[in-house]
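Only one structure is covered here, and it is reproduced in the block below.
Rest of the complex left out; these chains stay put.
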């Protein structure tokens, strides 16, 4: 046996053998093909005068565009906050024991998820067309819907209430993903249902809730463009207003798109860190960054060789 | 202005080059008490329709023919005018629900619209056909020439919902291919489709189309200069509104004023669209 | 015996079950359990899988609602307020308040994975009992020392071995200063080497005079620590007595079969 064991072999050697790493020709063909296509597309876009890159740089920091970004961000943040808050309430209501509460929550979700958000925006904006005076059935009270609901308020109501319906489904799935044992343990410690929810279940559910909420947030960023029907000039509508004047359609859409990509990217990075934050204590080692986590699953040589859980 | 070169095609010089319109006491006296007391006139408008109404570079201030005219109307009645942006679809419902006192947004006065609102006409203008530069298919506003072609229009415009279907019917009656009518949500998408060859022509209001083709860098142009089937353009008012009388009186005095002419000049609007004082009310009650 | 007489006698049993019954749907899991556990006593509950041991333990803590019979913990009827001869169902808040007197340790530890060990211990005393933070912290650290984990105070549960996690779970229950501790197979999810350290902590606890009901398969522990061993079979208690007697000289044939399989 000693014939095999090369005395000079290091701890990482394989005796007298030289290791030839596996080649993955198809992988590289595919990779190169994809890269080539991407590079060609980028070059053709950059050199095509019809994309109007000079106009893009001209309008990129146009004051109207920048104001539009402000409105987009403001609406996205406010509406998501409303959506998440109300979504949690609705999720808990849907899981409630009270049939009336539960049915109301389900009805809410059905109606708000079921109708186009555009219709909802128009509904709030034109509430006064349906109810010129809001009396709440109380004599003496008579409010003017138009004064009560400004265009911005209509936008927030329309987008936020709609988002709540979607968020409630996400939160519900998150709550249900936490194993019973956790709420049992909390219950056995005398924690009330609210405490169990806010201190034990939700913080753990965040791991499941955050990724689809990220999708929702990024979706909302773009959905805010629907408020153009209320003549609230957010990012995309600002670009549209400008090109409706000067017909520079393509450059202005590019300006808007680039800004959306920038915001989305910044947000995605933030989401990665949030995910890391809430994965605290769920893995054996220090929680990996999102990139590391992805890498783990399908590794090159030992696809199944990550030491999670069952190997211990 | 970022695009000063192009916008000079339709001069939009400083606001104050238009002389203030004269105050018309008779018309002002007809105002309902509440509006008079308020001192403002809330105008609903869709500022994506140059040259009638569009945003200034700040994307907030509404400018354009209608904005100048509304300001003149205010001066005539002794009111301050607030131009409130909205989408075209929602202006008429907004007028009926008193969200806006009036709607000034290049409204063609149609029978269907008059079922829901009263109008005070201030202009009479027809349709124009935009075609690709050089008019390769030799199209014109003769319905027979449009048969079997793809014509774009804007949802909600008279051209889109009345003129084009009528043309298409003429085609089929004559045993020809119907017109492939494609309605876009706004003029921008229609123009873009024309540039990219998705449609052969776009039929819409002459003045707007003319303005756009001047801006299009030669990408498209008007097919001839015909002003097809002029229809009144008017101020929308709630049905049987107490406001109507005073607005009509004010517009009557405005359309014969110098201010009216200067506004037209400023936006390069041809003389053919001007109307007489008699036509103001006729537009409303026709 | 009546409620009044129970309250009158000085030596009240800490837990008293009377004909406790519990069904899941059509399946009757507890078919009438009668059991008394005195203050300071350690009772081991043994029996085959499915015999209802866990279910009974969960009833004591009102994690399950019983269908029949009565269950007292101290002078309270679990799940009800007594008014005359009426039993008023307790509200959720009352149930929660009652549970603070009872510590429970689960087979799978059920530590809160997103909190450090110390946070796990301090959570309930702070939020439920609303005790002062520095006091709770001092007590928690003391308990961690007792279970030999003072260095792990700031670790997350996932970074601990099973045995360490179970010791944390015991400390967490003790941090509420309960009068009664329930253990549901506290060592059966552990590697054999880790079982010892948990049993040692439980032994110390028993010595300190804590009343304990322990569901376990560890006969060595039962023999050494239990005052009484109760054998359950198919929802009934079919044999009980001193640990030595039941384990070494089982009367009932079922007990004998079970013990020969486990020992």
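Letters A, B and C name the chains as they come in the text, with residue numbers starting at 1 for each one.
The criterion applied here is as follows: contacts are C-beta pairs under 8 Å (C-beta built on N, C-alpha and C of every residue); 3 or more make two chains touch, one makes a residue touch a chain.
Remember, predicted model here, so these are calculated numbers, not experimental data.
Asks: How does the whole complex break down by chain label?
Replies: Here the full set of protein chains amounts to A x2, B x1, C x2.
The rule we apply is simple: only the chains that are shown with their structure count from here on.
Asks: Please classify the inter-chain touch graph. Allowed labels: line, ring, star, complete, other.
Replies: Contact pattern: an open line, chains touching in sequence.
Asks: Select the chain at the greatest separation from chain B, using centres from the mean of Cα atoms.
Replies: Most distant chain from chain B: C.
Asks: Just by CA atoms, which chain is the most central one?
Replies: Of all chains shown, the one whose C-alpha centroid lies nearest the global centroid is A.
Asks: I'd like to verify one number: the distance from the centre of chain B to the centre of chain C, where each centre is the average of its C-alpha atoms, in whole angstrom.
Replies: So the centre of chain B lies 81 Å away from the centre of chain C.
Asks: Chain A to chain C: how many Å between their CA centres?
Replies: The answer is 44 Å.
Asks: Could you please specify the touching residues of chain A with respect to chain C in the complex?
Replies: 181-182, 184-193, 195, 199-200, 203-204, 278, 280-284
Asks: For a test of understanding, state which residues of chain C touch chain A in their complex under the given definition.
Replies: Answer in residue numbers: 61, 63, 92-93, 96-100, 102-104, 106, 108, 110-116, 123-124, 127-129, 156-159, 172-173, 176.
Asks: Within their complex, state which residues of chain B touch chain A.
Replies: Result: residues 2-3, 6-7, 46-50, 54-55, 57-60, 84-87, 89-90, 93-94, 96-99, 186-188, 191-192, 212, 215-217, 219 of chain B touch chain A.
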